[in-house]
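Provided herewith is a single structure, encoded as structure tokens, for subsequent inquiry.
Certain chains of the assembly are absent from this excerpt, and the rest are unmoved.
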Amino acid sequence: MLQVASESAPAGRLPDAPIVATEAPLLERYLDLRHRTEALAKGLSADDCQVQGMADASPVKWHLAHTSWFFETFLLSPQPGYAPFDAHYAALFNSYYQGLGAPRPRAARGLWSRPTLAEVRRYRAHVDAAMATLLQREPAPGLLDLGLAHEQQHQELILTDVKYALWCSPLQPAYRSGPLPARLAPLPARWIERPGVLVEIGADMDGFAFDNERPRHRHWCDAHALASRTVTNGEYLDFIRDRGYETPALWVSDGWALVQREGWNRPLYWNEDLESHFTLRGVQLLDLGEPVCHLSWYEADAYARWAGARLPREQEWEAAAAAWPVLGQFAESGRLHPRAASSASPEFFGNVWEWTASPYVAYPGYRAPAGALGEYNGKFMCNQMVLRGGSCATPAGHSRASYRNFFPPHARWQFSGLRLARDLP
Amino acid sequence: MLQVASESAPAGRLPDAPIVATEAPLLERYLDLRHRTEALAKGLSADDCQVQGMADASPVKWHLAHTSWFFETFLLSPQPGYAPFDAHYAALFNSYYQGLGAPRPRAARGLWSRPTLAEVRRYRAHVDAAMATLLQREPAPGLLDLGLAHEQQHQELILTDVKYALWCSPLQPAYRSGPLPARLAPLPARWIERPGVLVEIGADMDGFAFDNERPRHRHWCDAHALASRTVTNGEYLDFIRDRGYETPALWVSDGWALVQREGWNRPLYWNEDLESHFTLRGVQLLDLGEPVCHLSWYEADAYARWAGARLPREQEWEAAAAAWPVLGQFAESGRLHPRAASSASPEFFGNVWEWTASPYVAYPGYRAPAGALGEYNGKFMCNQMVLRGGSCATPAGHSRASYRNFFPPHARWQFSGLRLARDLP
Amino acid sequence: MLQVASESAPAGRLPDAPIVATEAPLLERYLDLRHRTEALAKGLSADDCQVQGMADASPVKWHLAHTSWFFETFLLSPQPGYAPFDAHYAALFNSYYQGLGAPRPRAARGLWSRPTLAEVRRYRAHVDAAMATLLQREPAPGLLDLGLAHEQQHQELILTDVKYALWCSPLQPAYRSGPLPARLAPLPARWIERPGVLVEIGADMDGFAFDNERPRHRHWCDAHALASRTVTNGEYLDFIRDRGYETPALWVSDGWALVQREGWNRPLYWNEDLESHFTLRGVQLLDLGEPVCHLSWYEADAYARWAGARLPREQEWEAAAAAWPVLGQFAESGRLHPRAASSASPEFFGNVWEWTASPYVAYPGYRAPAGALGEYNGKFMCNQMVLRGGSCATPAGHSRASYRNFFPPHARWQFSGLRLARDLP
């Protein structure tokens, strides 16, 4: 039975205004981005912001605090005379930087009722005031770009984590009210072919990029084809109906063990009826033309095998995507849900993150930065898989062709789907 | 290092006024008791009320809702024309009554951000209004006494559960502000002897009592002695210093395994320095004259063995306590912490629950009531131990000599201590 | 499908000869009893003797060694000039005596391939030779009776543990060959009534008894009735068919949680068809007239509730059983399986252990012996329930009316059944 989800939906909205362009003064960019984070929490109660739905997710309140902690720790604390808002927070809101002292167990974040949401908001204001002073004095402090990109990552996590948290409420309330816009039939998928070639991938030295996108380097790609769009709900439903979740030959060994152990038989958030699912607008009918979403790598990989194809390697993906502008449905659209492909262009960006066949490892020549920030990306280069492209919850301007997102193969609370690939002779 | 606990302490207080006497009109008693529950949550933020510190505890918000659910389910719903506040709540706030449909997993209560604290408060008001109508129409509805006693049990649980929850916050905030009143040296303990005798224990048919206190029945007690007061922090510290936690011969087998597995070496809430502990007034210096508290049955039993004594049997305890008025330090004192024994009377009531040597089993002739309420007490008669007397968090008027509290032997987040007993030749 | 179990059945048999009477010379009694232990392992391969089917059970090889260790540790080692077989064994085969140094983790016993079965047999011979010398020199050494009773307990455990171990083999081989003798219809159960009375129970000071059977003491029993025989497979099948395993109201809370978690829906060793079960003679058709067996306390208690009755209290049981001779089907019958009640006498002994309503606690005035042997029984007086009577795997002469067996309420690999009781007005 489909629950009516709109009644308890809060009124808060994402700012519709276009994002502040990167050529704007830094302070304006900083404040706009910080404001966007707070806008994401608007309409949520203190109760909502307290909940940690599972160990991999964090409370919204924690995200609001930790992003401020990042600026405080790496930009403000080194400034002479900076007075921290609360001396305990330096240790409290350290996420995972062992170099800054043993972080607190992440699974317990939802148990900290103090500081309260109201106190965390005052903490944000304190950090913003200090950052304003800093940015007026110093036009382009090192690490500011990193702090902003970091905050954008947590903007996305606020959306994925609150989705999971609200889904844990038996009432399954909506995060935002109003129906999802009308449905579109997706275009049929085409194969985009590419002969064997030595490509160059990775970020060059212009502009901001994370350390894990560098250095730019060569990679030999054998001849292959990529699909022109991602897989849809309808296509995935065919896999389910063809007993995909009951056919061990389609799964890698760890995936099959997980499916058996957890009783998985559909994507996260789909209801048992296979006709409706939980979204940030509450429970909604499943739109078969939309990209399938909230898949683990195991499911994406099994689907691809069932379809007689495979997942793209990240180098194949990047070499293809680099030819296109970074356009797509990002968080600012306010839809907060994937949307059916409507253009003939391959739409590499936005909508859903695309699982790749590539384990997340260091690029040739990679070196983690010195100090605690060396932990930002480098220490996760084991047991995780690369995702590419960005999602409907990613802030516009945050993604790029060389961007490497990564999650363990069982994770499925991100907006994660897949695009098919295949070998060419 | 002793944290200063007072700064973040909320201002809310328990009502100092005496409790409404049992001869008052029922509606007045009902409203007074309900108001006291809400007073316990005053000064707590929505964040605080959301946290479930561990699976055995519940969020304060849940207690506020569940106690209302109890009146709604057992008193209001059978009334023709009663309109529930929200049709989902009947299933949502069922604690453990299988007879009312499979309850939701208790460990997930802290994940439900909806209904919010504000909504739960409106739910309480709705139930109170309907109860007022009912009590005006019907002077003494069946089950009202049970509903009130039930709410009192949850008043105590609100205090024990919020203590645990706040302790989980790395900031360890105080629930109530202000220092604990000045220290008293406890009187020395005396032995109160009793020859072998056939006693009668259990509640008679006058007045309210839980089903598990009945029927009144005979029990042979061999000659024994009970201590005139409970064990103090100072006495327990001697046990610790005498390597009590490292001496397997003092422990039952399951207790020793637990001590090894969990690394227990002091009562819950004591700091590692053995000089301070977490209280509802934040971290405080340990007062050696106060009753020791927050012990598991395993620790109470090991201490008694170390002291060359044993725990009292519940029949010995009840036969002795029945001779005394039910006076002692209960929640209404506002101290919310045990206090050193200051009178020559044996003080069987209030301060700390006293672990007994008796497993919680049915009395001879016990029959659980028919229907869902048969689950109230009966189904827990396995793997639990009886505690007697009441604590500093128990509402005055709630305890009595025949009252049987019960918890598993590992539980120690209640205000639980012990009194020594020994056999006489 | 019923597996044919006889093909791999070993030829070894229990000695048919009557057991050596307690008035025989001690050495003869000692050697006879030791020989019976070895006879139990006859027909088992070294492979069989190595397996530990679960943490609660032990390998047969371990039992063979540990019983020898008991004599070596408590009787031989104190003798001047005794040379141990292997200096490592003192620590290796300590079961649970913390007073003798931290015992090795019990769950890993099945991982010790060394010493081999052949070496353990040589160890037994070494101990027997030294014991013979001791018993010739000293006619009645202290602790000999305890050592013999201890070895008898392990004789029973060899049978229950090897049953579990062989059941773990997908081939489910038989321990002993040959069919179970022909079926008998059980007599109908009668109620044996008893008015309220102050009874005396517990072992007196004549003859051997375990410490936990003492001191003899008074207990008030209210009027009650006991069934004249234990519950049968056919009666238990009615409980299953009446959805006993699906009716939460019949179960204590911990039991229901276990049933849900483990998916229990029939006694241990019953096959899914409810028509056959695994026995020490392999898979056999279920005989509906035989006592039901391999129940946990939870199942026994739920069955009794379903039948409108309850389990007996241990004092009720003992007071009734003390009037009868200790006759029944014990291990020496060679059947190694319960048998239908065939006599009008209440048959309190042998066949199946009977779960009681009584948690295993110290009798009034109980004191554990000094030293390591104080751990023999005393430290288990928590979280266990008392069983009475003995089983088809208990050596004849080992049980008595005052005998208290005990296991946790979830345990069901012993030959454990139940007898009904009820209150009388």
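Note that the chains take the letters A, B and C in the order they are written out, and that residue 1 is the start of every chain.
Following the convention adopted for this analysis, a contact is a pair of C-beta atoms (placed from the backbone, for glycine too) under 8 Å apart; a residue touches a chain by one contact, two chains touch by 3 or more.
These numbers come from a predicted model, not from an experiment.
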With 3 of the identical chains shown in place, the whole complex in this structure file contains a total number of copies equal to 4
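Methods note: only the chains that are shown with their structure count from here on.
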Far-end chain from chain B, centres as C-alpha averages: A
Rounded to the nearest Å, the gap between Cα centres of chain A and chain C is 59
Taking each chain's centre as the mean position of its Cα atoms, how many Å separate chain B from chain C? 39
Gap in Å, rounded to a whole number, between the CA centres of chain B and chain A: 45
Interface residues, chain C side, partner chain B - complex: 96, 98-99, 196, 198, 217-220, 222, 224, 248-249, 251-256, 297-298, 301, 310, 313, 357-359, 361-362, 364-365, 374-375, 379-383, 409, 423
Parts of chain B lying in touch with chain A, wherever the complex brings them together: 8, 45-53, 61, 88, 91-92, 104, 108, 110-118, 165-166, 168-171, 173
